[in-house]
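Below are the structure tokens for one structure; questions will follow.
Heads up, one of the protein chains got dropped from this complex, but the rest are sitting where they should.
First chain written, first letter: the chains are A, B and C, and each begins at residue 1.
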């Protein structure tokens, strides 16, 4: 399989379609990004890198980091975590508080905001220096120091923190939050403000395509069984209320972020990261989703 | 891979766990079934059959037939269908009418009751003798005449039709229903009242493991791309509001019915049907789900 | 108190404000009505009539008839009825089915569609010729034969019956519906299609201003205690999801209909009917509501 040729074709065809969306505007740092950037990086199980476009340009990975933080506590807590957060897809927007009330403080899954806050809270209980240790962990997964926390992005997120603060206190009201709300939010905004390139991001997801073993970290990150479960979660819950559509059209486990990035894996084949800032109305990158759809069409395989 | 040995081990281990649930009681025919029955049939891509327990006993496939009816119109209508029914998982019970109102008459997916009614309605618009043609289609997929519509089950369903009738009229109010409500319900209850054994059911799902080609029917049933999409839908929506849990624990595309059956596929490997009447509180067979979880553990592979 | 002068002033001031809304368009008979019609009729406890504008022109009273049907079964069933329908205001549109699901088939109050269907169902269980007996009852309350069922309006309602049919079957699914759905809907659409003038409508509400005694029928229609309860229900639930606003701005118990009519009472003082076809977005007549607001301002009294 000539991955380089395929991703170049995909890149070309997506560019020709001239798809437009809207960059995220809730913070100035995302609003001012050059919307025309577009990159694809694919990493196979031997560690070969295939790239096209802006695949080496660092961007704000935002919610994609929720896969990394979940992995950190998944490994440590195992099944105990699932009393605090469910594994069902949510039909609601990512920052909905209504569903949390109906389900009595147990978030639907670890990727909606409420669930990710529970994960970060669990992480804060377990790790002494959580922010630094998240960076270290992602750097290890990528095989090099590549993560940078953008201080302006973090500050801006904190300036618009009301809704996430409300979610934190609401979780606390249901006794599903152990630490101080502000402390956890500081860690949460730190990992959402992380920046890295498509190629490093794809490398950091490689262990999920490889039964839990990272060739870049040179160790088993999670067991084969846990890797499968994280992939299952990404497939059913990784794209907000568009998860079904992504499974239907693309058929790969993946996670998106409002910075316009998507990281995905084809188990036993490759990991991939695609980035382009313009989003559709569900908050997912229009070019990235189109690229991944074309990719699985061209490959004539997906998960299914 | 010695499938016969593996499913026998699975069968044995499940029996030893002595899991209990409750048979469906909303109609007498399901309430009076022997709850101890349990069978597994696995069919590989060459057509080899592996079976254990009551795998040759016909049972009421109920909602599993929704995969067959979807396939019949998927093939015919292609993308037009997706203006009438969505592909997103539903966090609500299978027969909820509230969600249908919030989403203005477009059912969340083709497997909740409202969505399946739209599919059956589309089928009634397309086929002259829909009930007979559904039977013929499933018989063709299974490679032999094996489907029987149980008249008592059908009659009982019709005696408890109020909620589905309400859904039908509600869809009509949103102009998402073309035919007479009673006529479509007759077809709907007919296909829900179909009976067949695990082995025939597994055969009828074989094309979904085989890129759309049925070795029993000796023809392409749907394109490779459509087969992948049907599998994606089963994975995200096939188990009511337990779809995420099933993906997480088992990781195979599948569809359950309140008769206690589950049909699933491992793409490019096999199709499988498991049946045991006792259900958990979400309406899925406790033994069938446990059996499939053990199976993917033993195989050390799933979709992911 | 010179009621004639006051309602003339009110009439004049409303006309000068030139308020506009939209006539109901879901059936052609309502869509084609002359939107400029506007009438007010006030009836005091001695039976004196004060009128202005089109107060003698018959119009489609629609949901206002739900007060009459409630009165018919309130009298007969007393407290038993309140196991089948609640007395709480609904924050949802009048024809919502979602709330009915959340509250397990018990409608929030007798004036939303689902609740009114339960009332009509109870009425069909009690009376031999329900449609004729509703007409007779209203005629008696008004002191003369004045009710006419418009056959075109009734037929049009039946041609758009899907949503109400769905509500009927949904109530049946919750075993909160005793009779045949189509039969009850026939009676329901008959009473919604009744036509009468402001003056006759105001007379038919007079007993609610008079502790349950109708001076036109010359008898106690309901006890003083029941009259108070019907008034309480109108105040909290009589204007769909605008009930709070009406209580806040006007402060009289009343009931509106999509034909543009509003009937209201000031206990121990008078009953009043106002009609003008153009509706606000909540489905209540813009001129009628404004007129009643001005009226209680001028009178310097309301319920409160």
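One rule holds for everything that comes next: a contact is a pair of C-beta atoms (placed from the backbone, for glycine too) under 8 Å apart; a residue touches a chain by one contact, two chains touch by 3 or more.
Since this is a predicted model, take the numbers as computed values, not measurements.
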{"item": "Contact list for the unshown chain, restricted to visible chains", "value": "A, C"}
{"item": "Selected from C:18, C:218 or C:300 as touching the chain missing from the view", "value": "C:300"}
{"item": "Omitted-chain contact residue, chosen from C:247, C:272 or C:288", "value": "C:247"}
{"item": "Residues of subunit A in contact with the chain not shown", "value": "96-98, 101-102, 162-163, 165-170, 172-173"}
{"item": "For subunit C, residues in touch with the removed chain", "value": "86-92, 99, 108-109, 224-225, 227-229, 231-233, 235-237, 241-245, 247-249, 251, 253, 267, 297, 300, 302-304"}
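Just so we're on the same page, only the chains that are shown with their structure count from here on.
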{"item": "Between subunit B and subunit A, distance of the C-alpha-averaged centres to the nearest whole Å", "value": "32"}
{"item": "Centre-to-centre distance between subunit C and subunit A (centres being mean Cα positions), rounded to whole Å", "value": "55"}
{"item": "Rounded Å distance between subunit B and subunit C, as computed from the means of their C-alpha atoms", "value": "48"}
{"item": "Contacts with two or more other chains, residues of subunit A listed in rising order", "value": "none"}
